[in-house]
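One protein chain is absent from this view; the other protein chains keep their places.
Going in written order, the chains are labelled A, B, C, D, E, F, G, H, I, J and K, and every chain counts its residues from 1.
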Amino acid sequence: MIETKSGKKAVLVIHGPNLAKLGQREPDLYGSTNLDDINRQLEEMALLSGWSFEAVQSNHEGKLIDVLETADQNFNAVIINPGGLTHTSVSLRDAIKACPLPVIEVHITNIHSRENFRQQSIIAPVCRGSVSGFGYHSYLMALWFFISTIE
Amino acid sequence: MIETKSGKKAVLVIHGPNLAKLGQREPDLYGSTNLDDINRQLEEMALLSGWSFEAVQSNHEGKLIDVLETADQNFNAVIINPGGLTHTSVSLRDAIKACPLPVIEVHITNIHSRENFRQQSIIAPVCRGSVSGFGYHSYLMALWFFISTIE
Amino acid sequence: MIETKSGKKAVLVIHGPNLAKLGQREPDLYGSTNLDDINRQLEEMALLSGWSFEAVQSNHEGKLIDVLETADQNFNAVIINPGGLTHTSVSLRDAIKACPLPVIEVHITNIHSRENFRQQSIIAPVCRGSVSGFGYHSYLMALWFFISTIE
Amino acid sequence: MIETKSGKKAVLVIHGPNLAKLGQREPDLYGSTNLDDINRQLEEMALLSGWSFEAVQSNHEGKLIDVLETADQNFNAVIINPGGLTHTSVSLRDAIKACPLPVIEVHITNIHSRENFRQQSIIAPVCRGSVSGFGYHSYLMALWFFISTIE
Amino acid sequence: MIETKSGKKAVLVIHGPNLAKLGQREPDLYGSTNLDDINRQLEEMALLSGWSFEAVQSNHEGKLIDVLETADQNFNAVIINPGGLTHTSVSLRDAIKACPLPVIEVHITNIHSRENFRQQSIIAPVCRGSVSGFGYHSYLMALWFFISTIE
Amino acid sequence: MIETKSGKKAVLVIHGPNLAKLGQREPDLYGSTNLDDINRQLEEMALLSGWSFEAVQSNHEGKLIDVLETADQNFNAVIINPGGLTHTSVSLRDAIKACPLPVIEVHITNIHSRENFRQQSIIAPVCRGSVSGFGYHSYLMALWFFISTIE
Amino acid sequence: MIETKSGKKAVLVIHGPNLAKLGQREPDLYGSTNLDDINRQLEEMALLSGWSFEAVQSNHEGKLIDVLETADQNFNAVIINPGGLTHTSVSLRDAIKACPLPVIEVHITNIHSRENFRQQSIIAPVCRGSVSGFGYHSYLMALWFFISTIE
Amino acid sequence: MIETKSGKKAVLVIHGPNLAKLGQREPDLYGSTNLDDINRQLEEMALLSGWSFEAVQSNHEGKLIDVLETADQNFNAVIINPGGLTHTSVSLRDAIKACPLPVIEVHITNIHSRENFRQQSIIAPVCRGSVSGFGYHSYLMALWFFISTIE
Amino acid sequence: MIETKSGKKAVLVIHGPNLAKLGQREPDLYGSTNLDDINRQLEEMALLSGWSFEAVQSNHEGKLIDVLETADQNFNAVIINPGGLTHTSVSLRDAIKACPLPVIEVHITNIHSRENFRQQSIIAPVCRGSVSGFGYHSYLMALWFFISTIE
Amino acid sequence: MIETKSGKKAVLVIHGPNLAKLGQREPDLYGSTNLDDINRQLEEMALLSGWSFEAVQSNHEGKLIDVLETADQNFNAVIINPGGLTHTSVSLRDAIKACPLPVIEVHITNIHSRENFRQQSIIAPVCRGSVSGFGYHSYLMALWFFISTIE
Amino acid sequence: MIETKSGKKAVLVIHGPNLAKLGQREPDLYGSTNLDDINRQLEEMALLSGWSFEAVQSNHEGKLIDVLETADQNFNAVIINPGGLTHTSVSLRDAIKACPLPVIEVHITNIHSRENFRQQSIIAPVCRGSVSGFGYHSYLMALWFFISTIE
Partner (left out) sequence: MIETKSGKKAVLVIHGPNLAKLGQREPDLYGSTNLDDINRQLEEMALLSGWSFEAVQSNHEGKLIDVLETADQNFNAVIINPGGLTHTSVSLRDAIKACPLPVIEVHITNIHSRENFRQQSIIAPVCRGSVSGFGYHSYLMALWFFISTIE
């Protein structure tokens, strides 16, 4: 385990483009839970297990890469929902590969049952694993994995 | 119609990457009219019909998404020239889809008579419609449509 | 400008296969305006600007090519909705390329948001530009362009 | 059931390009029965069940679309062998989709065991169903279906 | 004609994977008739023409091949609905090709208007013909063909 | 919730082809935990939450379909690791689609970082969601989801 | 040799869509010789060798097929320039295949050095041979072949 | 060398789907030797070199995997003719990969000179090597290799 | 016209790989005329028009390129049958492009009606034109073109 | 040569996404030299030849485009390592095309021997040239070219 | 059997490009046995059965074709390892097809488990059969086949 400054185990959750509109955006597809609710649930779950939690949302690919660049200084694990960048960003893929922490890719919807171009993730191959299709529970399942397996 | 703060109907025009160089950049292809000229013509046409007008240009995909995120607070309609992002940005597509306003995609050149990779727009399917190949008139035609049909 | 017999500027509107059924055919998709209504609206707009107007509809590819073959004798500009031929007819493409007039391709529906095979236009690359997705307004926008730019 | 003028149920059989040469053309592949024989057999079968029958053959795509355009005025059901247009005509597909009658696609040969380009039908997806490979019996099976199911 | 033990003409109907759930499974798509009903209708039709009838259903590719291996000892003709194996089983194709009886492929739904991967049948090329899209009538049409043409 | 015979909530875990060799088979890739261990861990987790648990392993596609056919009589939820069938079995996909229970697809390895042909799942689009890459924890995460969300 | 009515050997030359504009249409590409000139040259060459000659031009695929349908009643050989139908018309291909005469495909331009979609001829495989790229000499070379080899 | 129970070296020959019909099935392609003859020849050759021999035939993919699962308990080497599964079964591929014995893939016909879909083997990459096109000698060549190289 | 040493017009005929076996090799496909016969016929035709003639055959791609490298020193025109290199040799294509003489590609068989990989010529786009399918007459037609058009 | 403000020749080096982590990130692949070291070596080489030097690194596509937009005001030449954007960014390609300076694309690794998606550069076609595979020497080779050829 | 000059049966072994470096070249992949050793082993095996043996190695495609051109004058059978030409040479394929002797394609490595482009052999379809993956034993197995079956 990588030692963080606080001495506590810490998880970083990165929300990619358009996720700030969760709850408002196509609720039939993405659900009516908004991003703050999700972060609150994740934080609660983290705290209960003695982990600290931080979340970042940005619509800028470059910002997400900036964040990953230094993630290993303060965190032990990363959960990322790359949004539309999932299918297009080689740069984000490279940033995840360059990050020494375990990274899990999550998706709110089941990307496999949507448009063709959403069925290929170029992010997945460099992640520890992928969770998709469980609404905001996708994030919780990823966090559950980290809590259960990182000692 | 969505009520805007000013009480007037308002259109937002979004110019994507590299459009700041219009007039200088490959004038044989893109014409010699620069971006300010286009915005002036659009504003004039808008004002004549009692619409207000605002234009944004950015080379940053993330910035364009930020703008779309809140566009429905101040505008009734959006015209977007996504530039090179037309063919690559699933995130921009998602942002347009998440925006409750009608959005028209415009292109200065006829993208269908250029390189192969420019012939597939991943933005078009989520727009109200597309106009391409008419020089800066593509913008005017789009605006003409909004003025003629939004009461 | 090409001199027409009447001395007036003249536009030819060509409606391809299946467009005679507009108004009856899948109204959810194509709208409930029928072809006569569209022609009437186009004629009105043309006359107001001192243009004459003529419309042809045929389900026969060969007929459309026949018409294009001599179009430059009586018209200054052509608007064409190639219907299903958009995606299949190299012959129609060649006829448009062989025609010295500016030709605009229009579509009532947004062809980019329909079946895969409708997303490739082999007509578009030889046209001045394309307008698609605005219902019968697609025709009007094309005419507006000719009126605004051909002196 | 759509009411026809005669009060009788009526079926329209449309034979596409090159079917006039049946019996002469590659008899090993298409059989030695000619088009008149087939029509006679279909008519007999129709009359026995109180249906009226009409057949059209044309090598012109446009003509086939013309016929489909008004088919619902005189018929209750359509059987079509689109010949070579099966694999190329989006316009014919659109015409079938625009026709409110049930349409069955038939093929004399098993198109799936022939050249690659014959294995994709762009007509089939808009038909009620497809029958292929049974020689002229393909037509009879389609008629048998209509007679058995349209009351 | 191959001589069967009973001296009667006999048809074998093979129902592939998931067909046991007919009637319950996605009734909007597959109809509400269950497999027993279909078999009863087929048997009735067979008996009326002096044919004997037998039906097999299995979810096991291997079982279907086992059955085809010896089909020519007791039957004159085979009707098969290969279910999902239609698009994936080279082994089943080989079994049909190795069987000296005429085999007809039937589908309840119009496979051409469904998912892309359902539009390619690797079974069809080795069958006598294909019937798809007519609900349970697809089976009856196939049987009608055998009764009408095998003397 | 579907009422099961026991009155208890019950989960069915289906292990597809080759999973009986877990622990022995390429341990670098699949880990050294064997199938019995996994089942024991799942059962423990289930029991703790008042769920009953059952596991099936088979190398036979047909058997897996047989099991799914009746799964809704005794279970509330299904977890399936389809093994190599993930990429080839339309029949299994159809069986999952025909099953009224929520089904989660799990994979021990990150299938996205392996051979090309393993990156396309034809099972995923008909599942509730997918979990892959977490070793045997993939199963536990799926069960955790059911326990957390099915009341 | 097929006996023609006149007792003379006779060749039919079929010019497909858009060839009526030869001489005017993109002269850099297609040359400045018009269709009448070509026909005159062909006729001269034919007459010198005791052949009779007839030419047909049509923009209608159906018309070309009609002509081929009866060609063997009056001619011994056919030369066809299918124009844009070269790359799209399965029906024309079928008509050539159904015609018992030897048919040569000719092209004025070198179709292989033009747009991608022009590099695949679906007509060529059913012709005796192909000649392309020699301007109007392509026709003459084809005729020279018939004169030299049909006795 | 893996020690077998009998102390003798032992080879397992697995015949996949449809191979039970060898001799009867398309003899022009597969030869007139039946499966028993082949097994007899293999056994003879094995015995002469002090090897024991066993053969299994099944039309069930699952059965073949079951057999491979335990093959290393009784055999030193495996020869497999996967029949139609060659081109479709990822599960069989995984079973071969999971088997610690050397496995050779054999084919009676030259699969490279047959249909397109038979030219890709997804089994070959995980085998020691492949032998195809030599009729039943393909099996003998594989056995000759094992006898010559396993001491 | 390029001046040759002899003062006479001169044609070079290049026969690519495997053409030395003409007459023996698959006579059903390539005819029974051998290479010497063809050269004799070409020479005769050339001499009659006051041209000199030279022929080269080689199975070596490099040799063919060597010959083309200096062809413009002694010849006015080149006829080449690239054999199997037609579909594979970018180097030969480059050599033809680098040669200032007009070059015609000829084929004895109709390459368009053979295997798929023979339907793409990478040589054709850089040639003056192509003649294929006329047996050895393909060469004569090419020569006839040079004699008729080079003065 | 474009006149710069300083009167000196000046080169701009643009480092794209993830290059700030050079030296730390996968050192086996990218080497252990960090970005500062590379910049220092480039500066030294530039100064020795009387050139001035400036370097920019950003993870933001938009920033890289901003920089290119005005590069011609202060520099004579550009060297760019587009990182992961090499394979995805049409916008960056457009920015390079719109820039009047010569631009060289460099890569530290040999992108041709890595993942498939890295083998297509959409940047390369609009650059003066490409250098890849020489570690940080790729940059030096590009600079060497500018120094040697721009006077 | 073709009668050879010596009266003895004779086999020709052709080693294609780069095989002269066997033993030195990537020994992990190709083994440490060099070409002379292989030839010696083959010769020994041949002589024992009363066959004569000859081997040729060349890096020149043209040379390999030259050799095949006359092979039937001195040999009864050919074994060829086409090296890299396996995947690229249509000319070599044609030469094998034109050769009346039985030809076996052999490969030292299992080409199916290597780079994608090595998985397609354009040589295999015209050979009697293929043997790949057995090191130098691939050659011996091919020879064993000829000795066992050519009397």
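As a working rule, a contact is a pair of C-beta atoms (placed from the backbone, for glycine too) under 8 Å apart; a residue touches a chain by one contact, two chains touch by 3 or more.
Since the structure is predicted, the reported quantities are computational estimates derived from the model, not experimental observations.
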Candidates K:Ser52, K:Thr88, K:Asn110 or K:Ser130 - the one touching the absent chain
K:Thr88
Chain K residues touching the chain left out here are 16-18, 20-21, 24-26, 58-63, 83-88, 117-118
For chain I, residues touching the missing partner are 60-63, 65-66, 69, 88-95, 97-98, 122
Contact residues on chain J toward the hidden chain run 110, 112-113, 119-121, 124-134, 137-138, 140-141, 144-145, 148-149
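What we mean here is this: only the chains that are shown with their structure count from here on.
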Report the inter-centroid distance (CA atoms only) between chain G and chain K in whole Å.
47
Distance from the mean Cα position of chain J to that of chain D, given in whole angstrom:
63
Measure off the straight-line distance from the CA centroid of chain D to the CA centroid of chain G, and report it in whole Å.
32
Hey, what residues on chain C touch two or more of the other chains?
60-63, 88
